[in-house]
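For this depiction, one protein chain was excluded, whereas all remaining protein chains were kept in their positions.
Moving on, here comes chain A:
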Amino acid sequence: MRFLNTQLVNVLRRQCITQTPVLTQREGSWLMTRCLKTLLLPSSPPWRALSTAQRLRKEASQPSTDKLDLDLWKSVMKSGGDSAVVTQAEESAEASPLGAVRELVEMWRQAGKLVPENMTEEELQTLEELSTKSSRKKYLKYLALKEGHKKARKKKQEKKKQERAEDAKGSGEDEEEDGSRMKNTFLLQFWQRSIDALYNWRAAQAMQFGQSLVFDMSYDRYMTRREIENTVSQLLECEGWNRRALDPFHLHFCNLKVEAAYHKELIKRYSGAWDRLLVSATDRPHQEVFPREKLVYLTADSPHVLKTFDHDKVYIVGAMVDKSIQTGLSLANAKRLNLATARLPLDEYLLWDSGAKNLTLDQVIRILLTIKDTGSWEKALRFVPSRKHEGFYKPQQSEHKHWGKAEARRDNSRTQGAFVRHQAFNPKMQQTLLKDSRSGETAGKSKGKKNWWEEED
């Protein structure tokens, strides 16, 4: 008789309690369960709670509070012997060496704390390595919020899907008659694929002839894991904005060590697309890739203001997210290499309200793309988050403020508009135009675009 094996009996006992209805429905096993139940559970605890409840209900229906048994819940709790909770915890404890941590998480969840429902082994491992209670709680909260967002997104997607399906049902007949959504229009319709091809074509052009923009990827040791994740998210966004721009930059990821944190994360996020991506990634430092005098490091701590966007320079942006503010890190790097530095003219154009003057990478690239295209800081600096400032200085005011702040630089006292024109007819610029017709086309385009904008305004 295998039934005498205690372990098996235990398992069966559990099954009986939790899954009795399921078991009884199964044909064949029905009789066996019945027998087992009578054999193993003479006092049949699952029903007991129910019966007390019934008794209580009767009592409660009597109005007098004097007879109210305040400790009844204790007997209920005591009688309800081993519950499903215990079995669950037991199983998980046996399953993995991280059982104790998993149990803790489970109990914290029951205590109403913000913890995720499902955790991977990797996450549990990270959790166990955290030494303090508060850091563990923080990490769990982060995971829980992430899980929540994921769930909400999925729900929304499903809802949309459903709606779409209903829509299709509702207007299904007409559409089929019309022939799937083809409308009579004089505009040429594009497939997403052909738009992608166009973007890629532009990116490829930029890689051959366009202006370079460097992301300095040497900050991984200053960042936590999560900060690196955020950085890579921002880099993805940067690449996206750049790809869709009229005249994209040639992006360089310099100092990108293979198998380092950045690299791993980039590959993880791009999955297969990483190898097809139209950017230059190299483990060589930027000062080796480009001539030193062409490099300008953009950093919020720089004493120099970037007044004119120079189409000949190679600007460097530090690919870093610092949640705890680390001042002067990128400036230190620039100082070490003796590179020119510059900061965006935020104070010169914006009535700064509050907040640090560092910007996210995607904001920076949108600012740079716009200034490159239009030459207008007013347009470019619209990408500075509006919560950080109260608006732009008025046109006349901005000139005074701008040049008043940067002391004693009389040579730059021409107006903003003049500067733009000057830049457009920059002799150097013309040289490049002559040298290469392709880049000339793009430059011409951007100029045309600028004029169009100005007319609009």
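The criterion applied here is as follows: a contact is a pair of C-beta atoms (placed from the backbone, for glycine too) under 8 Å apart; a residue touches a chain by one contact, two chains touch by 3 or more; residues count from 1.
The rule is simple: contacts and distances are computed from a predicted model.
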Review point. Looking at UniProt, which of "Autophagy protein 5", "IBH1-like N-terminal domain-containing protein", "serine C-palmitoyltransferase" or "Mitochondrial ribonuclease P catalytic subunit" names the chain we cannot see?
Key: "Mitochondrial ribonuclease P catalytic subunit"
Review point. Considering the whole complex, which of A:Ser212, A:Asn230 or A:Asn333 touches the chain not shown?
Key: A:Asn333
Review point. Can you name the residues of chain A that touch the chain not displayed here?
Key: 49-50, 52-53, 56-57, 60-61, 63, 65, 68-74, 76-78, 80-81, 83, 85-86, 89-90, 93, 100-101, 103-104, 107-108, 110-112, 131-133, 136, 301-303, 328-329, 331-333, 335-336, 407-408
